[in-house]
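This report refers to the structure that appears directly beneath it.
As you look at this complex, bear in mind that one protein chain is not there, while each of the others sits in place.
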Amino acid sequence: MLKPTIYELSQAGREGVTFPKSDVPQFDFPNEFQRETLNLPELSELDVIRHFTHLSQLNYSIDGGFYPLGSCTMKYNPKINEEAARLPGFANTHPLQPLVTVQGDLYLMYQLQEWLQELSGFHRVSIQPSAGAQGELVGAMIIKKYHQVNNAPQRTKILIPDSAHGTNPATSSMSGFKVVALPSDERGNVDLEALKAECDDTLAGLMLTNPNTLGLFDENVVEVIQMVHEAGGLVYGDGANLNALLGVVRPGDLGFDVMHFNLHKTFSTPHGGGGPGSGPVGVSEVLSEYLPSPIVSVLEEGDDETPPFFGFYTPKLSIGRMKAFYGHFGVHVRAYTYIAMLGAAGLLDVAQKAVLNANYLMAKVKEDYPLPYDRTCMHEFVVEGAWEDIPDIHALDIAKRLMDYGFHPPTNYFPLIVHEALMIEPTETESMQSLDAFAAAMKAIAKEAREDPSILQTAPHTTPIRRCDEVKAARDLVLCCWMPE
Amino acid sequence: MFTPHTPQEIEEMLKVIGAETIEELFDKVPENFRFPELDIPDGLSEMAIASELQEIASANATTDDFISFLGAGAYNHYIPAAVDTILRRGEFYTAYTPYQPEVSQGTLQAIFEFQSLMTELTGMDVSNASHYDGATATSEAANLAYHFFRGKRKKIVVSRSVHPHYRETLRTYMQGLEDVQVLGDEPAAGVSSDLNKMLALIDKDTALVIVQYPDFFGRIIDYTKLIEAAHSQGALVAFVFNPTSLGLLKPPGEFDVDIAVGDGQPLGIPLSYGGPYLGIFTVKDKYVRKLAGRLVGETVDEAGERAYVLTLTAREQHIRREKSTSNICTNQGLMALAATIYLSVLGKAGFKQVAELCYQKAHYAAEQISKVEGYELAYPNTPFFHEFVVTTPKPVSMINAHLQEHWILGGYDLSQDYPEMNNKMLIAVTEKISKDDIDDLVAVLQEVDHA
Partner (left out) sequence: MNTPKGLKYAKTDEWVKLEGDVATIGISDYAQDQLSDVVYVEFAVEPGDSVSKGDAVATVESVKAAADVNFPADGEILELNEAVTENPESLNSDPYDNGWLLKMKLSDPSQLDELMDADAYDAYNESREG
């Protein structure tokens, strides 16, 4: 084993943080509800600090290295964001405090809503959804309710490009829609003929990621949206790839009706090893009363002397509440800080450098890897991690070998429409030197694939553990620590 | 601001790409929409934003400024310094989802330990790697029950004594499932602890029965009869639990419930105006393959070394796509880590102490408040953990306004969610409240009464 678990470290009788004795008289606890055993570990504070410090040292992280993960936007997480979220004035406010005592929180949330509206071209934004997938669910539910309210219950079909992220069809199906996949054409755009064939009165809408998961800006995006609108459907934008569009174009201007944002991708809030994220949703004016409730609004306008008084508003046709309270406020603070620091010019700079970096890296990597769509990319691009003349090497092997070179692998096997896909998104915070180092590693691995393929197939060699037996993990399920009785 | 490129580097890079300017890389964007003017203020330096944020934060009054008796789903507990020390390690918080186990053993083992702690706390068999919060975990429980019966059972019976936000969220989620009815929590159902009205609703069309333990009003209720009734009709039962209470209370697993969900915010996570919190989702073994969300399992690597990986991923959205039962992608990784550190550093002794202190202080508060003229306990004969309802002589809003002047945050005004409960205040007491704080509250309440 690499590191013992907290249960394996536990020593009977050892204490960590303890509390003062009770300062009130004793009251009895009802016997019939009393717990008999509580098997929590017994560790000293030093044990705990050492244990988690050791665990942290087994992790790869942005602070430690480059993460070219397509569609994840692993940009640098500014440290000031962490200070901001921890300000006691923010961290120690209870969600049910009277409004007059939390005007600072409400101001920040309102301003974030306004800024997201402005940069996306949407009429209104809710920052309540907890993550991108939840934001998508909101989008699907809004579309469903819209058609119900407009007496079109027969509109049950959602079109989703075959390149889409798995959450898109999962979300649609969770919302009771029928999913129809749309093929992409040879240039990676939505196939217009296929789309036309599906434009009928059963069409509820289209879920479109633009730029798509191939990193390509759909060359017919305005026409695609128009076609869906003309058929009476709505267009949902998956905003995972917004990093390429900040200050460049506003999805609302292009005609999108509803879109989710990922604060933990585009707006630099940390990934946290798998959350928390935040998935705000923006809508056009037509859909503005369908947003989840509550949203932050101005209850009383201010003037030169007094600031406005903020509170909550429940949209009249709201799909309902998506979670308890108001959203991931701690994440909102980080995103607010980021946008405030960047300003309009800084946001445009993000998109420009993200796209510059991706095209630069693509130019280097395509020297050795097949590039299925050889045109200008946006913030990410896809190569094939396989060569026709080396049939025994797969994208997986390349990904695993990259770890020996000190890099986290790119996204692999996604999008599904590219054979042995490797999806690479450098983000704008990587320097040219960082990109050169990655390109050099990819080149070296391509050479190894020819000269010494087994070193790829048995990779990684220098990481804390080797390749894992995932079949065993799924067949012999062990989902918690062995514990002493 | 965080882009490192020098003008020279940009020039070099453009040359390699074969472009003249960065702008031309955006050629495919429709011209008339390209490069809009954004009405967003100019960027600020770090120093300037730090100052601005201080200003904004100081427009708030916090639980440091007030003595707070607010609970109702979010609790003011003491968070040991060790928790944030670890959480601030970049190796944890700037790490991605652990899809590549070889470079993510830190995150994976921490989640595995989290899963273990949750099963121990709840007495259930399996925990997932977390959900967004307690409300969404409750909704996913209903999702699980619906899919378990393959859509053949269409009723979700939920108690009116479950957190109002959780019930609202549940209804939002159930919209997407055909013909599913959520019932049992209408005003007419009442909040009686005898549960007779709920019992009457359970039948062969019931997929899931949901109750809260302790309930939203703090009461500890024996649900044995309800559980038996549900199981005899073939329905599943879910408890919504408070994790701190499980330091003292019999865990859900011992009541033979099928699912136990809750919010882990009390476990080392700051109030942070409502989020991010931590959804806990635990089940009995037989439902493990219906579990939504991430799961970490133990295995070995090629060298025989023990290792942790995300497992049963074929259930998830990235493989099942439209056939998955849930679209959930992220969990609350960092919050689960916080809870793991909190429980590790408190350990068996510390966690039990916190639960006991909450219990004792809440009971002292209840006893003292009920001695004030005009105030009485709403449920004097029902045991409670650290929250209780007090009937007040005047509307709660008036009393709270007066308390605020004395820098006390009174309990939650229940009439906001329960129109039938005017003049009822939900008071929470945690280990952070001292005897003096309680005595101060009582003194001010006496004043209000005489006003």
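Each chain carries a letter (A and B) given by its place in the written order, and its residues are counted from 1.
One rule holds for everything that comes next: contacts are C-beta pairs under 8 Å (C-beta built on N, C-alpha and C of every residue); 3 or more make two chains touch, one makes a residue touch a chain.
No experiment lies behind these values; they were computed from the predicted model shown.
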* Residue among B:K15, B:K225 or B:R289 touching the omitted chain -> B:R289
* Of the residues listed, B:Q175, B:S193, B:Q233 or B:T313, which one is in contact with the missing chain? -> B:T313
* Selected residue (touches chain absent from view) among A:E45, A:E114, A:D162 or A:E470 -> A:E470
* List the residues of subunit B that touch the chain left out of this view. => 150, 289, 312-315, 319-320, 323
* **Absent chain, residues of subunit A that touch it** => 470-471, 474-475
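The rule is simple: only the chains that are shown with their structure count from here on.
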* Structure fact -> subunit A to subunit B, mean C-alpha position gap in Å, rounds to 20
